[in-house]
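The structure that follows is given in the form of C-alpha cells.
Removed: one protein chain of the complex. Kept in place: all other protein chains.
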Amino acid sequence: MKRAAAPNPSGALAELGTLGVLLAVSRRDLLLALRRKSEVMTVLFFFVIVVSLFPLGIGPEMALLRIIAPGVLWVAALLAAMLSLNRLFAADYADGTLEQMVLSPAPLGLLVIGKILAHWLVTGLPLVLIAPLLGLQYDLDGRALGVLMLSLLIGTPLLSLIGAIGAALTLGVRGGGVLLSLLTLPLYIPALIFGAGAVEADISGLGATGHLSLLAALLALACFFAPWATTAGLRIALE
Amino acid sequence: MQWNSIGEFFAMGGYGLYVWGSFGVTALALLIEPLLLRKRQSDVATSLRRERNADERQK
Partner (left out) sequence: MSNKIIHWFKYGSPQSFYPLAGKMIPWFWALAAIFGVAGLWIGFFVAPTDATQGDAYRIIFIHVPASWMSMFLYIVMACWAGIGLSLNTRLSSMMASAIAPTGAMFAFLSLWTGALWGKPMWGTWWVWDARLTSELILLFLYLGFMALQAAIDEPRRADKAGAILALVGVVNVPIIYFSVKWWNTLHQGASISMSKAPTMAVTMLWGMLIMALAFWMYSIAVALQRARAIMLERERHTDWVKYAVE
C-alpha cells in the first residue's frame, strides 16, 4: 500500500512557511485516511450504535430520554473519540515516518498540530455533523440540537488535543488501547461536564453561553499546552 | 471522656458498624501496605543473594 511521503524536511519551512508545513502534514494524513475509509466509518458507526444502546437499556419513555440525552450523546462522543486515538501516531510510528518527523528541522509541535487537525477532521467533525440526527432520537428540539452541535464543535477538537497526549505517551506500549482510555478519560471529564452541561442549560432555559465559553477557554488552553506535552511524549517514546 | 462503658465505646451511639468499618479498614490498609513492602524487599534481597552466590561460585 502506497504511503504518502513525509513532508520534505529541510526545504519545507523555508518554502512553505509555518502554515504551509502544517497544512502539508494535515493533507498527508487526510489522504491516508481517505485510503482507509473503513477505519473512519467504524468510529462513526460506533457513535451511532452506542447512542442507540441507551434507550434499549433504559426504556423508550421520551420524557426520560430527553433528560439523559445531552449526557448520553456526549459520553458516546467521548468514547468514539477515544477509540480513534490509536490511529493518530501508530501507523507513522510503525513505518518510521514519525522518527523522521521528530528529526526534521520543522518544529515537532507544528507537525503534531497538523496531525491532530487531520485527525479531528476525520473523526471529530463527522460526530458533530451526525449528532443532530441522533439528538432527534432523543426528542431534542431544534435549538437544543444547535447547542449540541456547537458544544461538540468546540469540544471534539479539545478531545483530540487531550487525547493526543495519551496517544503519544502510550505509543507502542502493550495494552495500549485500554491503557490509553484509562489515562485519557479522567482528563476528558471537564469537557464532558461543560459540553453536556451546555445542552442541559439550554433545555432548562438557563442559556448555554456560560458553559460554552468555559469549553472554549479549555480549548484555548489545550491548543497551547497539549502540543507541548504531546511532543515531549513523542520524544520519550522514540528515544 | 464521655464513654461510660466499653460497650458504649464499641457501639458508638448505634453507628458502630460505620465508625469501626472506617477505622478498621484504615488500620488494615496501613498494616498491609508495609507488610507487602517488606515482602517485596525480601524477595529482591533473596534473588540478589542468589545472584551473588552464583557469581562467587563461578569465580
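First chain written, first letter: the chains are A and B, and each begins at residue 1.
The definition used in the following text is that contacts are C-beta pairs under 8 Å (C-beta built on N, C-alpha and C of every residue); 3 or more make two chains touch, one makes a residue touch a chain.
Bear in mind the structure is a predicted one, so any value in this text is a computation, not a measurement.
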| item | value |
| --- | --- |
| Omitted-chain contact residue, chosen from A:L65, A:I165, A:V199 or A:L212 | A:I165 |
| Missing-chain contacts mapped onto chain A | 165, 169-170, 173-175, 179, 182-183, 185-187, 189-190, 193-194, 197, 201, 214, 218, 225, 229, 232-233, 236-237, 239 |
| In chain B, positions touching the absent partner | 1-3, 9, 12-15, 18-19, 21-23, 25-26, 29-30, 33-34, 37-38, 40-41, 44-45, 48-49, 51-52, 55 |
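Please note the rule applied: only the chains that are shown with their structure count from here on.
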| item | value |
| --- | --- |
| Whole-Å separation of chain centres (CA-atom averages), chain A against chain B | 44 |
